[in-house]
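One protein chain omitted, others in place.
Let's turn to chain A:
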Amino acid sequence: MSSAASVIARDRADQARAVEVAPGVHWVGALDPGLRTFDIILRTANGTTYNSYLVRGEEGVAVIDTVKAEFAEDFFARLESVARYDEIRVIVLNHLEPDHTGALPELMRRAPQAQLYISKRATPMLKALLKPRDDRPLTYTTVGTGDEVSLGGRTLRFLHTPFLHWPDTQCTWLAEEGVLFSGDVFGCHHCDARLFNDLCGDFRFAFDYYYAHIMRPFKGYVVDALKLIEPLPIKLIAPTHGPILRDRPRRYVTRYRELSTPSLAERIDQGERSLIIFYMSAYGSTARMAEAIRAGAEEAGGIRVSLYDLEGGEIQPFVDLIESADALVLGSPTINGDAAKPIWDLLSSLAVIDLKGKLGAAFGSYGWTGEAVKMIEDRLRGLKLRVPVAGLRIKLIPTDEELEECRDFGRALAGALVRGEQGRVIDFADLG
């Protein structure tokens, strides 16, 4: 924690009061303005929040998610400002990651009568968190889309939205107030004590950054979840991180729809496949191979072939291109027994996108050893790409015959793409 951040953090205990976000719905979460790196990988310039909510019905109270363990004191102070522990009938866990369940064991100790509601996929995680024993059994209810629990005059309905961003994730809908408790969906790491999106500083970059790192690998599941979320008459979105979205909440739903729609969809004709070749070249030989592979692949028709010199571009836009492509072909010379560093930089940046179903291939010119092609192929397989055509290596400067081999390599890749294997029986041995 930086010194400036620790000063901010020291002041927080005095501010621990609940904030009403809708009639009978209170924010009882915690502010973590000192955090600069979340989960090792995400940077945050002004910290984050752990949002927990309390819903009051005529027959009891529900607590929806808790906070990170270190912030339990703030959470309980805020909770106590609007409810007694013996009023809590329901605890809903929309997501069981420790930043939302850190205060759960103590909450269960203080409100032992409360029933836990979790998604159908959350049981193993709940058990791993709470470590039940024969003498200390665990009772809970698993719920899916359509299930509901009444608090008296108020009903919590559950939406099964798995893999956003863990298998256990779900959303909870309070129909009477139009409030969607969305878990990490629509969240971001942005800490502002003013809480509401119309009062906070500009957090648009944090919203997109969070999506890009947390939700993007699960775009297909985002789209499935949006089918459940979009029809709801939402007045307010209450996520587990960042600002509470009460001003035009539907904008954030629309933004998720935009971010989950393939960016190349309008550029690539219906049914056209996309093959992208990236290469590095020290003396022009691997570049010439790349040109020949492109020429071969283009002969097939029905394929949009793109060729890029990695030396001339930034990684991030290339990652975007790969996300929308059907095949990824990488060319590298071998330098001191390895592929060139930009190739590895690109290949180590693909964890944020879904690579399922894509084809991969590798090629390259080499001077004396030529290990790069095999190493790239192994990495592509490690990323779960299918490598249908064996890698192509050429020693030093390609001859006309060798360039024809390159065109054949391109033709073979195009064949694997255009044939599409739908409906055809593939042999296991050909899967690469």
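Assume contacts are C-beta pairs under 8 Å (C-beta built on N, C-alpha and C of every residue); 3 or more make two chains touch, one makes a residue touch a chain; residues count from 1.
Just so we're on the same page, contacts and distances are computed from a predicted model.
Novice: One chain is missing here; what is its name in UniProt, given the choices "Ferredoxin", "ABC transporter permease", "Xanthine dehydrogenase family protein molybdopterin-binding subunit" or "Membrane protein"?
Specialist: From the choices "Ferredoxin", "ABC transporter permease", "Xanthine dehydrogenase family protein molybdopterin-binding subunit" or "Membrane protein", the unshown chain carries the UniProt name "Ferredoxin".
Novice: Decide which residue listed in A:124, A:284, A:367 or A:415 touches the omitted chain of the complex.
Specialist: From the options A:124, A:284, A:367 or A:415, the contact with the absent chain belongs to A:124.
Novice: In the full complex, which bits of chain A touch the chain not displayed? Write them out.
Specialist: Listed in rising order, the touching residues are 120-121, 123-124, 127, 142, 163, 167, 220, 356-358, 384, 386, 421-428, 431-432.
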